[in-house]
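Heads up: the structure comes next, in structure tokens.
All protein chains but one are shown at their positions in the complex.
By letter and in written order, the chains are A, B and C; residue numbering begins at 1 in each of them.
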Amino acid sequence: MSVTKPFLKLTYEGANKALQAAVRKAEEIGAPQCITIVDDGGNLMAFARMDGSKTLSIQTSMHKALTSASHRMPSNKVNPDLAPKFAVATGGKVTNLAGGLPIVIDGHTVGAVGVGSGSPEEDIAVAKAALTEIGATDPLS
Amino acid sequence: MSVTKPFLKLTYEGANKALQAAVRKAEEIGAPQCITIVDDGGNLMAFARMDGSKTLSIQTSMHKALTSASHRMPSNKVNPDLAPKFAVATGGKVTNLAGGLPIVIDGHTVGAVGVGSGSPEEDIAVAKAALTEIGATDPLS
Amino acid sequence: MSVTKPFLKLTYEGANKALQAAVRKAEEIGAPQCITIVDDGGNLMAFARMDGSKTLSIQTSMHKALTSASHRMPSNKVNPDLAPKFAVATGGKVTNLAGGLPIVIDGHTVGAVGVGSGSPEEDIAVAKAALTEIGATDPLS
Partner (left out) sequence: MSVTKPFLKLTYEGANKALQAAVRKAEEIGAPQCITIVDDGGNLMAFARMDGSKTLSIQTSMHKALTSASHRMPSNKVNPDLAPKFAVATGGKVTNLAGGLPIVIDGHTVGAVGVGSGSPEEDIAVAKAALTEIGATDPLS
């Protein structure tokens, strides 16, 4: 029984390192992206909108990240039968679009990355590059 | 014909008693939840976000409670054909996600409970525990 | 240089313990209150609206808590010259109304409490009771 429990907090340095790795991956595969990093509570930490990405993907990348931070799972794993209802009930914040991945380090979900503008496969590949760079657990393996 | 009519008002004591019973039920079944209690006007009375529940379920649990207080029925009984239109027209406040139940005492809908983060069955079970604790009518029977 | 840093997370048990102590203090001084507990990221953890408190204090208590969690200081310490501009720029979330206190444990701001419906002195007294109950640092001493 306890008032607090130990936790890890993602640093800005960690968030930025993950973000820049995602940008490099997106350049490598030729898929310009909007990339969002949020902390465990869903608050924005770092963001990049690459040249050629879609303006409205600012928002989808954010909602993918929010979903993964909240649900502690890949955004595309949200139950497809309930996803439309969740989306409407949360002002679009819960989405089951692919491209959101939780950032899990030492068993703690310290945040999430959300990627939007490419194909589902491209979005996931770029999100995974962010995780790999900072030694986060692969949530899709 | 009369200017007023007798009503019952849910007390904070009643709301908190219902809330804590719901928390215990969620612990018992191992499904951490966000739990909202609102009064007959939809105003927040008591709230709990349990460790391990989803952050975005703060909002879904609130909207489930709002729906049940407003419609005086379980949220999942909202007409599925109209639910998407109601949802959009109310900024997501009307939802037919399962987990919202009206709190009916002596025939008066004095408030509602909304539960989110588990499966539909878990959400309903936890909401029912809140009702049972304070002697409210079972709206699903 | 590090991707993460150690942190403490307020548990629901801690949040509820703080909340209930605040409710008891409010009863003791005869000042019914709305009381909000948020985590370090400003997400709602626990809430109580006592009988006789003001309905619109639901929101002020939340904004006081948000301000203290974000600024890591008592809400009434926000610069009075800038407070109106901050308030407008954040949709009212930053407030320098008295009654918000950060919850600091072992040097970590793990959340905040916001209290509204009483006089500034009553709001602060009730917020302090929440902190004392869980061994948090007194931010006003």
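Note that a contact is a pair of C-beta atoms (placed from the backbone, for glycine too) under 8 Å apart; a residue touches a chain by one contact, two chains touch by 3 or more.
A quick note: this is a predicted structure, and the numbers were derived from the prediction, not measured.
Interchain touches from the omitted chain, evaluated on the whole complex, reach A, C. Contact with the chain not shown here comes from a single listed residue; of C:G42, C:G99, C:G118 or C:P139, that residue is C:G42. Among C:A21, C:A46 or C:A69, the one in contact with the hidden chain is C:A69. Here one chain is not drawn; of A:V3, A:A22 or A:A46, the residue touching it is A:A46. For chain A, the residues touching the chain absent from view are 11-13, 16, 23, 43-51, 55, 58. Where chain C meets the missing chain, the touching residues are 5, 41-42, 66-67, 69-72, 82, 84-86, 88-91, 93-94.
Just so we're on the same page, only the chains that are shown with their structure count from here on.
Contact analysis places A-C first among chain pairs (by count of C-beta pairs in contact). Averaging C-alpha coordinates per chain places the centre of chain B 25 Å away from that of chain C. Note on chain placement: the centre of chain A and the centre of chain B lie 31 Å apart, centres being C-alpha means.
Computed centre separation for the pair chain A/chain C is 29 angstrom, with centres defined by C-alpha atoms.
Contact of a single residue of chain A with at least two other chains is seen at positions 5, 41-42.
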